[in-house]
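For this depiction, one protein chain was excluded, whereas all remaining protein chains were kept in their positions.
Chain nomenclature is as follows: A, B and C, assigned in order of appearance, with residue numbering initiated at 1 for each chain independently.
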Amino acid sequence: MPKVVVDWLYVGVFAVVGIVLTVIPLVVVWLLAPRLSLPQKQLTYESGVIPFGQAWAQFNVRYYLFALIFVVFDVEVIYLYPWATVFRDLGAFAFYEMLVFLVILFVGLIYAWRKGALEWV
Amino acid sequence: MGELAAFVILSAVILVPAVIVVTSRNIVRSALSLVPTFLGVTGLYVMLHAEFVAGIQVLIYAGAITVLILFVIMLTEGGSGTMVRQVTGQVPLGAMAATWLAFLILVTLSRTQWPVAAGPPPQYSVQGIGTAFLTNYVLIFEVTSLVLLISLVGAIVIARREE
Amino acid sequence: MPWLLEILKAIGLAVLVFTFLAVVGAMYGVYLERKISGWIQARIGPKHVGPYGLLQTIADTVKLLQKEHITPRRADAMIFNTAPLIVAVAALLDWVVIPFGTAFGRVLVVRDLNIGVLYFTAMASITVIGILAAGWSSNNKYALLGGLRSASQMISYEIPLALGILWVAMVAGTLSTVGIVEAQRGGWFLFKVPPLGLLAAVLFLAAATAEVNRVPFDLPEAESELVAGYFAEYTGMRFALFQLGEYGEMFGMAALGSVLFFGGWLEPNLPAWLWVALGLAALGVAAFIRFSALRTVYLLRPILSLATLGVVLCAVMALGVAFGRAPVLPSLLWFFVKMFALVFFLMWMRWTYPRLRLDQLLNLSWKVLLPAGLINLLLTGFLLTVAR
Partner (left out) sequence: MTVGLTHYLVTSSLLFCLGLFGVLTRRNAVAILMGIELMLNAGNINLIAFNRYVAPGAVSGQIFALVIITLAACEAAVGLALVMAAYRSLETIHVDEINLMKW
């Protein structure tokens, strides 16, 4: 079998074994622990105050802005990985290509910065 | 034998959660079901020896896009989204269209002879992809950064309007 | 059937690594944390269960196994139960690519993936989904707020983390963790292309601290304001699984840090006189703290114990090198020394710095670390190609 497939076979097995081994203590708890359901017990914890309304309140749109900028820069990073492994063999040309790539993204960062998308008010 | 078993398991890991994604009444469950689908696709990439793309698939799809989707769900519908009707009146029409398309594709697949290349399975490396990006596909590489810039600017403009 | 054999091997290794994480990472990680917190705050820490309280966390685990699981009213039970699994399994998966050392002529690593460090960041990024799922499904305002905060913090620091790792990948020319360690035979990456290596290490450490939600970046948990954030509603063993995931991730980050910047399992290749000098310096520090008025400053207690350990280590190394027996100590030991040093550093920081505010935290990531990381990469690229 090729190395890649074996490598990731291990990853898959690790995931499955990890799930099994984390479920085992939960099963033990299910067997050992007491189960007594009271309405008071099932209340969510809000510092002792009886919860009111829905937990799903409105949240600030800023959370979305950060997630958005994150996605864009995360995608940018995936192009840096292959570049990082070969730029030395390809020499100065590869460096200038990456310079152009990153300068364009810097413009985006500066735009977000100037527009206040990076502020948390 | 082992390969076929792995393929069948991965296909199940892709398709069963995908059914939940498109049918669940609970929008958060739909979004979380995307994760096993994406991870199953990662497995298929590995079986096709595309290791780098597999890593990127986990990083971007499972780690970034799903998070973005979850954020938007929590910022818009959140809990209320679990109670309301999630489908339009087009269900029969959509089901027909999707089934018809699936039928069409499967028939085409069964009748087509692909020019499959012979030889040992290839070994792809990150280095190979990097070299390709920086030499033959350099235009795509640079245009990608422009696309990223434009979508960043566009999304910020749209999301921040009327603040 | 070669694949069946591989699967059996993988199962064995997975059980081994999971046990290692559960025992060393979670149980003794918590013990260490409590002990070090105790020292720093002029307390003794756990001491009643077993000698020096060594069995304390085992007793805690047994206790947690008997605790009732409470699922809050109107919580989404399925997601609520799955979320701790996602966090714990993601932490376990990180460890596939960590090389522990060498023995019998081969490297002790589960699998040396070609995309090692990329794989590590990818697996670490899955944790965010578990946290968001936990926060949402609890039907608790604190939990949801903590989950959203935690997620936005983790995604903000994922980019600086990746930039720190990328710097190493650039200098080493490979993404494989074993390859990165092998490339450090000539010297730690911390000191490569000075001072850019140091900058990359600072980037990595700051981002790693934020990724594992530790002080000064512990807003998501913030016991004093969000009552532990996204796992506020979790009880008993489910809570312990979050702890396992968190400590597993912390040890994983520390291990990756030692692999990336401190030469992993490699023994520092220094001449005997330098070991003597280092040992004397450590001795000086230890003696100064022990015999001056500073001995009452409890914040310095950990330094005292570290310096003492350093003296012993340097003495052994100096003797070994002087008698030409390098490598003196087993590679496994070096790996653990470096990893625990980083873990210790993280725990020490917890009682040294106050918590950042959310806006400060995000500013640090997006306005300082991200530009610094990108400029660092460009500068290194320039130095290694054009300027050469």
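Everything below uses one rule, namely that a residue touches a chain if its C-beta (ideal position, glycine included) is under 8 Å from a C-beta of that chain, and two chains touch if they have at least 3 such contacts.
These numbers come from a predicted model, not from an experiment.
Would you list the chains present here that the left-out chain is in contact with?
A, B
Where does chain B touch the missing chain, residue by residue?
3-4, 7, 11, 14-15, 18-19, 21-22, 27, 30-31, 34, 37-38, 41, 44-45, 47-50, 52-53, 56-57, 60-61, 64-65, 68-69, 72-73, 75-77, 81, 84-88, 90-91, 93-95, 97-99, 101-102, 105-106, 109-110, 114-117, 119, 121-122, 124, 128-129, 132-133, 137, 140, 144, 147-148, 151-152, 154-156, 158-159, 161-162
Need a quick check: the contact residues on chain A for the chain that isn't drawn.
Residues of chain A in contact with the hidden chain: 61, 64, 68, 71-72, 74-75, 78-79.
Assume only the chains that are shown with their structure count from here on.
Find the two chains joined by the most C-beta pairs in contact, please.
The chain pair with the largest number of C-beta contacts is A-C.
Between chain A and chain C, what distance separates the C-alpha centroids? Give it in angstrom.
Comparing mean C-alpha positions, chain C is 17 Å from chain A.
Residues of chain A that touch two or more other chains: which are they?
As it turns out, chain A has residues touching two or more other chains at 4, 7-9, 55-57, 59, 63, 67, 69-70, 74, 81, 84-85, 87, 94, 102, 105.
Please output the residue numbers of chain C that touch at least 2 other chains, ranges allowed.
Where chain C meets two or more other chains at a single residue, that happens at 3, 113-115, 118-119, 139, 144, 148, 151, 155, 158, 175.
Could you list, by residue number, the parts of chain B that touch chain A in their complex?
Per the touch definition, chain B meets chain A at residues 6, 43, 46-47, 49, 51-52, 54, 56, 59-60, 63-65, 67-68, 71-72, 74-75, 78-80, 121, 123, 126-127, 129-131, 133-135, 138, 141-142, 144-146, 148-149, 151-153, 155-156, 159-160, 163.
Where on chain A is chain B touching in the complex?
Within the complex, chain A contacts chain B at residues 2, 4-5, 7-9, 12, 54-59, 61, 63-65, 67-72, 74-76, 78-79, 81-87, 89-90, 93-94, 97, 100-102, 104-105, 107-108, 111-112, 115, 117.
Please name which positions on chain C make contact with chain B in the complex.
Residues of chain C touching chain B: 1, 3-4, 76, 78-79, 82, 113-115, 118-119, 121-123, 125-126, 128-129, 132-133, 136-137, 139, 144, 148, 151, 155, 158, 175.
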